[in-house]
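Working notes, structure below.
With one protein chain held back, the other chains of the complex are shown just where they sit.
Order of writing sets the labels: A, B and C. Residues in every chain begin at 1.
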Amino acid sequence: MSLSREDLAAIVARDIREGSYVNLGIGIPTLVANYLPPGDAIILHTENGMLGMGPSPAEGQEDPDLMNAGKLPVTARPGASYFHHADSFAMMRGGHLDVCVLGAFQVSERGDLANWHSGAPGAIPAVGGAMDLAIGAKQVFVMMDLQDRDGRPKLVADCSYPLTGVACVDRVYTDRAVFDITLDGLVVRETFDTTHDELRELLALDLIGIL
Amino acid sequence: MSLSREDLAAIVARDIREGSYVNLGIGIPTLVANYLPPGDAIILHTENGMLGMGPSPAEGQEDPDLMNAGKLPVTARPGASYFHHADSFAMMRGGHLDVCVLGAFQVSERGDLANWHSGAPGAIPAVGGAMDLAIGAKQVFVMMDLQDRDGRPKLVADCSYPLTGVACVDRVYTDRAVFDITLDGLVVRETFDTTHDELRELLALDLIGIL
Amino acid sequence: MRTKLSTGATEALAGIPDGATIMIGGFGRAGQPVELIDALIEQGATDLTIINNNAGNGETGLAALLAARRVSKIVCSFPRQSDSQVFNGLYAAGLIELELVPQGNLAERIRAAGAGIGGFFTPTGFGTQLAEGKETRKIDGRNYVLEYPLRSDFALISALHADPWGNLVYRETARNFGPIMAAAATTTIAQVDSVVELGALDPEFVVTPGIYVDRVVAVGERSWLRHGIFIGEQA
Partner (left out) sequence: MRTKLSTGATEALAGIPDGATIMIGGFGRAGQPVELIDALIEQGATDLTIINNNAGNGETGLAALLAARRVSKIVCSFPRQSDSQVFNGLYAAGLIELELVPQGNLAERIRAAGAGIGGFFTPTGFGTQLAEGKETRKIDGRNYVLEYPLRSDFALISALHADPWGNLVYRETARNFGPIMAAAATTTIAQVDSVVELGALDPEFVVTPGIYVDRVVAVGERSWLRHGIFIGEQA
């Protein structure tokens, strides 16, 4: 009834145009890399200072100086470039990346994003590049389950978790449907074995969409 | 009775410590290069994007891509580096250069500098890097005649020319004397065939100095 | 990657409209994209705002664009030079608007545009005519002026080599404004002496990552390198 994360990653990958510069956030968004077209149609950015990131190295070929933002070993494609952290985040903040794909705790119907902090008392906060990714790319895609483990919707009227960025998300890919966040409201872009009525009931949000 | 520009340039060069990073402004300050110690004891910066600038090339060896801020052909020493304009001016503005030597129309007793604009009506203004040089280096030295062509002092209570920078000059080398601009006032550091009384009469400024 | 390589300067300049704001690289003649400027003159766009360190030298390149009366405003740090006669004449006749910016503020404003910075406090120019009317602030005992980013629709720059992704390396002090203008323009067009194969540029040594470059045109060894030497003039 709902999409697997792998299938969802393939759908996100399908929506990224050839020639795009893309940052795939830590965690689930990393799966998207497996479904991008082969070759160099898409160029991957990693915020720790590289464009043209390639796939994981073969076992035993890991280079401790060559890692992604998740601190996992990666490789460099021909045509890659390295730069320092201020240049890398200038690239993000300056709106040069075409697409950034992020995970989320919650997204609000206005595109507010919460993905960095549970807000739990005693939790050690850690933000990393999340706030920069949220505000930087031309298009910010979120990949998440539509509901949390307790069945509560994660696409909400207002985020209850601490915000990562305000009105920054353009599109939300979930296991049940894909939503565009527009000035006119939440647009249902496509659904996966789920009706609009089911979505309306689940989310209790105004939805716009081709029926 | 007063010092030649060449002799003054030698005195400025004498006061620059080994290991210093130095920017020599356009015009008269360029003469200082001729009196710096041989070898690489002093490293020259040019604001159009280079550290480790060397002397002029031999005739016929000029390279149109390798020039100084005055757009004259130069050379690169071993150990040189190139960088873009934002990085070059960050280096200046960030206070990394030890010494900058500039020419001036006027310097005030508080260290205000006027060297970019005659203020004449109809004159086309052109500032270049003057304002960045004025505020950037750890020590800003000015080289100028103590009097203009009409005999008026150029070290003054208040500049009448448009300012390049406020309270930015540390030391003024002139053909008659060298002055330190300090929080306590104008200190006469050394004189050239000129007495303190003559300086006081000429400048009509309070002077502090070892008699 | 879709190719960024254009077959010629004319194709590379496609779509520049009247009224566009265009950054042009170069410090004097070094790094000036002469072949692109020549093509821009031929292309015919007018009422342009040009951002460059200078306002043209001699009668060629940027000076020729000015002489063709295509430029209504220039933003620069050092217009007046011994060979800036074209600009001088237009300015004296009230035929061109000038925004004079200290060179470091010009560079940092361009950098800020590419870096997504909304404004910054700079010590340069505080207390001078060029800060009149601008917001100032004392921070940690030092006086600063608030300056804003400087963006453009197009950037025309010159580099030594490009690869097919648009990665660029420069030559000596001809680097100057190229890297920051590439990042500050909506569309960046780079002329290069030659295009090398993908992978031929060491990723450690790429100066302008291809993400900042939209179109590349190889022009052969630049005319400055062929015809070369010029007379010095201050900054």
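Methods note: a residue touches a chain if its C-beta (ideal position, glycine included) is under 8 Å from a C-beta of that chain, and two chains touch if they have at least 3 such contacts.
It should be emphasised that the depicted structure is a prediction, and the values quoted were computed from it without experimental measurement.
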* **Absent-chain contact - pick from A:58, A:124, A:183 or A:204** => A:124
* **Residue, one of A:83, A:105 or A:173, that touches the chain absent here** => A:83
* Structure fact -> Only one of A:8, A:69, A:155 or A:203 touches the unshown chain, namely A:69
* Asked: Any idea which of B:11, B:80, B:124 or B:187 touches the chain not displayed?
  -> B:80
* Asked: What is the set of chain C residues that contact the non-displayed chain in the whole complex?
  -> 108, 112, 115-123, 137, 139-140, 142, 144, 148, 169-172, 202-205
* Residue ranges of chain A at the interface with the undisplayed chain -> 26-27, 46-50, 62-73, 76, 82-86, 88-90, 92-93, 112, 117, 122, 124-132, 135-136, 162-166
* **Hidden partner interface residues of chain B, rising order** => 18-19, 21, 40-41, 43, 45, 50-52, 76, 78-83, 90-97, 136
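Heads up, the rule we're going with is that only the chains that are shown with their structure count from here on.
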* So what's the Cα centroid distance for chain A and chain C, whole Å? -> 35
* Mind pulling the residue numbers of chain A that touch at least two other chains? => none
* By residue number and range, which residues of chain C touch two or more other chains? -> 111
